[in-house]
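Every protein chain except one is present and positioned as in the full complex.
Then we have chain A:
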Amino acid sequence: MDGKVKEQKRHQQKHSGPKAEKKKLRKQGGTTEEDGRRRNPKAFAVQSAVRMAKTFHRAQDIKAKKHHIPLVDRTPLEPPPIVIVVVGPPKVGKSTLIRCLIKNFTRQKLGDICGPVTIVSGKKRRLTFMECNNDINTMIDLAKVADLVLMLIDASFGFEMETFEFLNICQVHGFPRIMGVLTHLDAFKNNKTLRKTKKNLKHRFWTEVYQGAKLFYLSGMVYGEYQTQEVKNLGRFISVMKFRPLVWQTSHPYVLVDRMEDLTDPEKVRTDPKCDRTVSLYGYLRGTYLKNKGQVHIPGVGDFQVADVNFLPDPCSLPDAQKKRALNEKERLLYAPMAGVGGVVYDKDAVYIDLPANHVNQQQEEVRPTTELVQSLIDTHATLDAKMAASKVSLFSGSAFLDPTDIDEQSGENGGLQEKHVWDPNIQRKRRKVVFNEDDGEEEESGSSDDEDDADSDQEEQEEDEDEDEDNLSTFLKEARAKSDGTPPVKKKKLEEGKEEMPVFADSEDELEMSEEEREAGRTGDSGHCSEEDEEDDEESGDESMEEEEDAANATLTKQTASESEEEEEEEEEEGALRWKEGLQQKASEAFLRQQEAAPNLRKLVYGSVAEAADSEDEEEELGGLFRVSRPQNSKKFQANALDCSRFNPDTSHDWDLEEMLNSIRDCFVTGKWDENQDAATLLKEDEELYGDFEDLETGEVHKGQTGNQDPAEQDSENDEADDDDDEAEESQVKVDDEQVQKNKRLEKKRRLKERFNAEYDDEDATYFDDLKEEMQKQAELNRAEFEDVDDETRVQYEGFRPGMYVRLEISSIPCEFVTNFDPHYPIILGGLSSGEGNVGYLQMRLKKHRWHSRILKTRDPLILSLGWRRFQTIPLYHIEDHNGRHRLLKYTPQHMHCGASIWGPVTPQGTGFLAVQSVTGTKANFRIAATGVILDLDKSVTIVKKLKLIGYPYKIFKNTSFVKGMFNTVLEVAKFEGASVRTVSGVRGQIKKALSTPPGAYRATFEDRLLMSDIVFLRSWYPVSVPQLYNPVTSLLLPVGQKDSWEGMRTVGQLKHDLGIRNKPNTDSLYKPVVRAQRRFNPLHIPKELQKALPFKSKPKQQQPQGKTPKDLQRPSVIREPQERKVAALLNALSTVHHHKKKKAHTVKHAKHKEFLQQKEKQEEAKLKRQKEARKKLYRVMGQMDQKKQRSSLKGAPQDD
């Protein structure tokens, strides 16, 4: 601290002497370990072979521990943004930290952190920040998608429960990177306590995460922000951090949704505000590849089928040029639609421009288009071309201020997020065609006309009182039509005509051709999100559908020609309408066409060859696969029920007796002619100078094709020559004259030499592990190369959506509460489910009550589990495995031990971890995580049993046989248990023999010993317990805003009783009662007469008969004294009393005297003893002195004494 006070002595480097020389030598690289070994071989000699072996063993162990099973690297080239979850108890500074980091990376200030915020942090890295609130639902969900967790800890307070809860959640669901951040460090005034606290917190943090885990310190706040330098350092840590792949995350696709749009038909919402909604969710795809039409789970909502997936241009793309070191200001993008940031938002078929409020307010139509266009051009970072090609752009401009009111009318509940976007009713529907509405006035008109249409239709509805369905149909059709055309004025007039016809065509048959076409167009409009079955239906219909599916967007049910002409017309009209920027429009239309070509039918791509095969009436085509039958065929019925046989019967038209035929396949055999670079002879020759080509690029089939074209004569001659190797070699050499070939060969030779070199020098320490790694590397390269130069549209069809893409998922029939109660602070996660994970079945798991949870868990008490993506409530049965493999039901979980648990829940792969909480409502003081565990087994049946003792009573006992009743009720029941072993309470074992006819249910049993009538016979049996089929997903996201953490599912019996005030009637036998004891009466002792006689008189019972009345003669007369005698008696009595008194007095006096005497005597004795003791003491002292003297003198030798 006070370094200035004591100036320490500088280190003096030696320039001469042995040390300096040694150092110089070392610098030159003279003495190394080898040298030392040579100089002093004894020191390095093997002292003990065992020790040596141990050392080697240990070294190898450490080496082997470092190995992981190599996996094929499937990370995409452009990875998705890293999800950084900021966790911590409330008021610890989470939002501040995110704000500071965002400011650090993008130089932008963000107000409210609402939903995920994606930023570009570096040339190759993007980050998505997400704040995690204190709700356990959010914590669980975010722990599953996090790549990095910033765990904020209030140092002035210490650790809080939330921190530990989150850590435990992370441990269960795969451990993401965790970095602790200590805040509120400025609360410490004393430097020493600060240091101590830091150290304590750090060590506690290490025990939870791992030794040496990074804990970052944010010392204090400056103007409500953390110190810039510290934030910068933290940002650097984040941007260089490496991540480990987590099993669950890498095996499942998932999307952290950063934008949500409600696509439901506003009309439908108006008529039924509670109707199921269609929403589109946007976000970066993470994890693995996502298949279209797959199943997803949204934690907090439920399972859904994805209606459609599209990829959109990246709203927050990485910079293109990689030359520069740092990003420039424009490349530091920020994308947070939920927080209302990121000016332009792209949809599949539209672009939303978020204008500041002042822009919207100026309603001059001349000014606005320019601002918008300019802004859109400024704000877009990809080139316009690229965007056009990727998304069918249509700029909606005018309707911005028009429509919010419209929407509000139709769906009053739409709040929150939606207000931030520019709305248009047209957007609520998916479109298949490109619409260019650059001209604002027209857009205006179209919007208003749409409104009019709506009004029209409403009126018509009221007038005509049509069915609901028809209404829906008509509105649907109308909208589809409105979208299907480009809304130029001419077209619109036509449309309106069609509209007037509308109600008619719903019923009548004479439709206009026009409207029919449009209806078809409309119907195709939703072909994108029809289910698989629908698709098949589509394909069945019409022979031409095959052709038409080339342009999937426009696949119509009618003749193609009509629709094509229609299209052309439209395009022409569009061109007429769009004056300015013609090049742009042209490009866009080209792009559109290109895209249509590039998006072929998947089925056709995959099974294209099959379709051809099917045409060629070859029925037993083995490639036929699954989808063949649904293909429209003339002879469909015949096909559909064909013989299911994999054997291929070739048409035996070839006559294999002919020599030509034989020759045609001769080269397929090793004895046949080889390719010039494969032939053994040429190879041998080449090998001398250049190592021949082993790699075979030409397939045998191709080769065969070539030979087939050759004329047989030449082949024959060649075959003749085949015996003579040298000749052929020469011939092949002659053939190779071409320079190109020579060059290739040289290159080949070089490559081969290099390979050989590598093989020679690298293989020495190549292990199995290295080989495996190399193999994986090769596979990864192959995987990457496979689709490298295919455009995204096709690629998506083949391999699914790549992680890292920005996707838009459309989900239909989501509960309306999801939209109405939308809260951007809560994360929406779309977790993809792999095959089979959508099913529900019985799961066996290993479970342990968390050691920090205060209570044990009870069987059949509902528990909320977090498993896979899901959070759900279920009823577990706890069990333990007996020594014989039986699963015995437990009433409660053990305190500190693992036990088994069986639930009815979603099928999840084995080895997946889970955690359990008892309730997700609110925050309790104690630890919320009740148990953790792992899935052991999935099964469709359960094998838990509980013990059941059947009790019976013997009613007739012969020697070892007894008749037992009361155990069963019928003969049939007994028959089922014949041969079963029974036991009595006293331990006598037996066996059930046969049922007795009466009483019903009684049986004969034999025992190893005779029973007593008082015995109880019991039969131990095991009764299978069924797991209750409760699977109740936690729908916390559907709860109203502000109450999302108050989800309550099924209550436990205890809770129910508590809430309803029900108390169980206790068993009356178990109650305490006042003890009433009866008076004991003993019978008189009766001694037999014989015994009495034998007894001595002393022991004989005395005749103590009640005396009754003595007879008069035996009664003694009572004495009546004379007065004289009475006087004498009184006197004597008095005298004797006096005498007694005197005597007593004398006695007490005597006693006292004697006591005194005794005391005196004792004193004397004591004195005497004391005296004697002193005398003895004196004597002993004298004796001791004498003794000492004597000893001393004897030690001295005492010559003079003697």
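Convention: contacts are C-beta pairs under 8 Å (C-beta built on N, C-alpha and C of every residue); 3 or more make two chains touch, one makes a residue touch a chain; residues count from 1.
Just so it is clear, contacts and distances are computed from a predicted model.
Asks: Which protein name, taken from UniProt, belongs to the chain you can't see among "N(6)-L-threonylcarbamoyladenine synthase", "Elongator complex protein 4", "Protein YIPF" or "RNA 3'-terminal phosphate cyclase-like protein"?
Replies: Of the names offered in "N(6)-L-threonylcarbamoyladenine synthase", "Elongator complex protein 4", "Protein YIPF" or "RNA 3'-terminal phosphate cyclase-like protein", the one UniProt assigns to the missing chain is "RNA 3'-terminal phosphate cyclase-like protein".
Asks: Touching the absent chain in the whole complex: find that residue among A:Phe669, A:Phe1082 or A:Phe1097.
Replies: A:Phe669
Asks: Given that one chain is not shown, which residue among A:Asp791, A:Asp939 or A:Asp1009 touches it?
Replies: Checking the options A:Asp791, A:Asp939 or A:Asp1009, the one contacting the hidden chain is A:Asp939.
Asks: Give the residue, chosen from A:Gly836, A:Gly922, A:Pro1101 or A:Gly1184, that touches the chain omitted from the document.
Replies: A:Gly836
Asks: Using the touch definition up top, pick the residue from A:Glu208, A:Asp303 or A:Glu817 that touches the left-out chain.
Replies: Residue touching the absent chain, from the options given: A:Asp303.
Asks: Considering the whole complex rather than only what is displayed, give the residues of chain A touching the chain that is not shown.
Replies: 295, 303-305, 531-533, 536, 624-626, 628-630, 637, 639-647, 650, 652, 654, 656, 661-662, 664-672, 674, 696, 698-701, 704, 779, 782, 835-836, 838-841, 906-907, 938-941
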